[in-house]
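Read through the structure below, which is laid out as structure tokens, and then see the notes.
Omission of a single protein chain aside, the complex is shown with its protein chains in their original locations.
By letter and in written order, the chains are A and B; residue numbering begins at 1 in each of them.
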Amino acid sequence: MGVSVTARGLGGALAAIVGPAGVHDAPAARAAAAIDGREPQWVVRPRSLDETAAVVALAHDERLAVVPRGSGAALTLGVPPERVDVVLDLAGLDAILEHNPEDMTVTVQAGVTAGALAARLAADRQTLPIDPAGWHARTLGGIAATAASGPLRLRYGTLRDLLLGVRFVQADGVVTWGGARVVKSVSGYDVPKLLVGSLGTLAVIGELTLRLHPLPEAEVTCFLPVASVEVAQELTAAIVDSTLQPRRVELLDGAALVASGLPVGPGGLVVSFGSVPAAVRAQQAIVTGLAARAGARAETLGPGFWATYDRMLARMGGTILRISTPASRLAMTLREARSVLAGGRDLVATACAPLGLIRVAIGQGDPAALATGIERLRASLAAADGSVVVERGAVGLRTSVDPWGPVPAPALALMRGLKQEFDPAGTLNPGRFVGGI
Amino acid sequence: MALTPECVAELERILGPGALVLTVEGRMVYECDMHTFYKGAPDAVALPVRTEQVQAIVKVCREARVPIVPRGSGTGLIGGAMAPQGGVMVSMNRMGAILEVDLPNRCATVQPGLINLWLSNAVRERGWFFAPDPSSQMVSSIGGNVSTNAGGPHCLKYGITTNHVLGLEIVTGTGDLVQIGGKTVDRPGYDLTGVAVGSEGTFGLVTAITVRLTHLPEAVKTVLAAFRTVVAASETVSAIIASGMVPAALEMLDEAIIAAINAGTGAGYPEGAGAVLLIELDGPRAEVEAQADRAAVMCRERGALSVSVARDEAERALLWKGRKEAAGAVGRLTAAYLLQDAVVPRSKLPQIMREMVAIGERYGLRIANVFHAGDGNLHPMICYDDRNPDELQRATEANEALLRACITLGGTVTGEHGNGLDKCKNLPLQYGEADLNFMYRLRRVFDPDHLMNPGKLLPSHPACGEGFRPRRPVLPAGTWV
Partner (left out) sequence: MATTPALTDADTLTMLRTCVHCGICLPQCPTYRVLGEEMDSPRGRIYLMRAVAEGRLEPTPTYQRHLDLCLGCRACETACPAGVKFGTLLETARADVARRGRPSAQSRVTSLLFRLLPNPDRLGAAFGLARRYRRSGLQRLVRGSRLLGAFPRLAAMDALLEQVPDEAALPEYVPARGKARGRVAMLAGCVQRYLFHDVNRDTVRLLSLAGWDVLVPRGQACCGALDLHAGHVDAFRERARALTAAFPEDVDYVVTNAAGCGSALRDYGHWLPGSARLAGKVRDVTELLVDAELPLTSLPITVTYHDACHLAHGQGVRAAPRALLARIPGLHLVELRESDLCCGSAGVYNILEPEMADRLLDLKLARIAETGARIVVAGNPGCLLQLAKGARAAGLDLEIVHPVTLLARAARLEMP
């Protein structure tokens, strides 16, 4: 099937913006860029923010559905798309624009990967403490748009807390700035908060100004094997209700222990501390004591553990669910999740225990049963205000069950209002988000 | 604009006796908050005690097209809790209950009128506290803190109010009661809580707040360092931050403020120094000891006249009492002042402090300083005699000059006080038309009828008006058929 006249014209218009090398419409390129099997008409790769804006403006005028893309790690987060006209590849916006070590801030383009940034910051012993699975390869724009996070959020928060300022492209192509370049600002509205986790449905993120933290002088990681998830929850509660200031407190179930190369057992907590050496040692001693009281024998892990853990999480196949429950119901929820979801499948569970944030990876199996399980779990968590989000899953699963879950009607009405205000033409990643937004 | 008798009757019916202020005297005392420069008396002040009343009030005002202005304890500094267009002021201070404390989940749910410090006091014995600690915390309400996204000295380490708000119950401008956010994290959808915090009552009236609680640290050490000049102290601040240390608080006070505080609270700040740094470290004991030592060394290396450590909790408490009451103690220095809240990058602190000295000399005015040096959040108090119109003029010009200097250095207009009526006019220094227009449209989603605290937060600028459209990219012409 040939390319239509209009499409040829649009292709030309796009090429006029980003240069011919920046527009890919060959079948192979389009197939490679497919999202949930839906191929775009063009893959467009701008070289600058202005080019990005022009592309978005054109798409707006021509009512083309635009899906922004960073590393592509989370392209299937959300409802499978009904329309994909342009995949907007932002990997070309990969410049670190400004690093102010004395101010602990950095401004990067959206296509900069977290790994590239880390390498640049290491020389000044600074870090952006954001570590979702496979973070090295993920772009800052993508991490922001999906509000992705990892174990370090316990201590430092997510991009919601670390994004100071953002330059973005509105649906009609207008380049806009929100927030500030300094660590503390309440000027105007807190626009960066609106964009974190918005999945590119309100705007396309172009540049990010981020707050940095110092790398700790020393760090230690302790493994605390436990006899059950209940013990894990109690031990977590003891750690939280103390003066310890851990950087990470991750819960691993039996399967996760195996996958991480840790000693086999029902489960365990892995806790890390970062500070001056004396404080690290002191906290390690305290947590060892707490663990002993819970019947667990603490073991020190090497510094490479977190890289191993990250690789384990990034490589995990199958369906990935993000379950959020109050910390006081962590064990209960883990048991319930296993009971309604596993159904004979492989299931690996990890959690940021003090936050009640669970990540479950489920192996191949009957999708209908899985969908039912997810609905059951959601219903069970509803009273405690918990949620289950399908971070990754087969197309069939994500069409038979809402990957996001229910949002209360009054709040959803406001969200729809926002979408209607900022993308009335519905060209930015349409139909992928909550409530069909 | 006056309220119709029907409107008044309806409000009285909703609120019951003794909860609607209509007297001239009553409305007069509500015509301003702490920033008395901005005055605007409401037509009535409603004092609800229940969420249902708040919702009913909004509905009545919506029908009557009467503006609504929320108020907490009235300690804001930006002309926020006053009614320049009249209307109904809704003071939330009678709704001050702690609804729930949930320590296993590290959170609490409170009504907006609850005084900030009272929440910390309620949980302190069990080892917890509410981290955002604006200097007004002994009187400001949590609702007010949420409204302006308040900061405070300890936000250097712990973050500002928004980093501690998990969820809100809010009556929006359309009169709908909406729950946004909640106890659990990573909820699907847009971060409505995140945009609502700091919206200064323009999105609606907050009727309940779920906040994160923080565990008290193992150890606290408070270091006091005196310097000959403000610039020397500023250089030390920059050095401390650049070294990778994150103190719990890092405050600077100058000579004028020290004299006022010592007279007011007997806090024992070293007299005769040009500037004093109040450095607080908290966390694991060994970390606190190491950081306190390092901070002391850095101070001495930069010429500190003296470096001392608070001996006990009583001494520490007195130092902080002095610091937090500084804004009130200023009454001993001057009857009137203009207060800035700009933030500059920490590395630019010495430069801006030099500029400030120059501006003070140029305009012949005293500028007193007590501020959060650690995050570069300045609070210059430009003193003037309010009976002298010439002095007010000079003070206004000095204020403007200082603000421009801060923005030029890459800073922001307001770090924690908010925009209100006072700072919103400066937003065009920092934001372009497209940016202002975006914010204006954001507000419209929550308050389509523009009844919620009108005239606040955004300036009266064409970009913040109906029908304005920002410029769009110019697209290549004639390339398609």
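Everything that follows uses one rule, which is that a contact is a pair of C-beta atoms (placed from the backbone, for glycine too) under 8 Å apart; a residue touches a chain by one contact, two chains touch by 3 or more.
These numbers come from a predicted model, not from an experiment.
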Which visible chains touch the chain that is not shown? B
Contact with the hidden chain (one of B:Q55, B:S73, B:T148 or B:S199): B:S73
Option touching the unshown chain, where B:T4, B:T23 or B:T408 are the choices: B:T23
Residue in contact with the excluded chain [from B:C7, B:V178, B:A329 or B:L403]: B:A329
Given B:T36, B:S306 or B:N388, the correct residue touching the omitted chain is B:T36
Positions on chain B where the hidden chain makes contact: 21, 23-26, 28-30, 32-34, 36, 47, 73-75, 91, 93-94, 113, 115, 136, 138-140, 261, 263-265, 325-332, 335
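By definition in this document, only the chains that are shown with their structure count from here on.
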Distance in whole angstrom between the CA centres of chain A and chain B is 31
Contact residues on chain B for chain A in the complex? 102-106, 127, 148-149, 151, 155, 159-160, 162-163, 172, 176-180, 182-192, 194-195, 197-199, 215-218, 238, 241-242, 244-246, 283-287, 289-291, 343-347, 372, 375-377, 410-419, 423, 427, 430-432, 434-436, 438-439, 441-446, 457-458, 470-476, 479-481
Which positions of chain A touch chain B when the two form their complex? 5-6, 8-10, 12-13, 16-17, 50, 53-54, 57-58, 61, 100-105, 125-126, 147, 149, 157, 160-161, 170, 172-178, 180-191, 193-194, 196-198, 202, 213-215, 237, 240-245, 275-276, 278-279, 281-283, 322, 324-328, 354-357, 384-387, 389, 404-405, 407-408, 410-415, 417-418, 421-422, 433-435
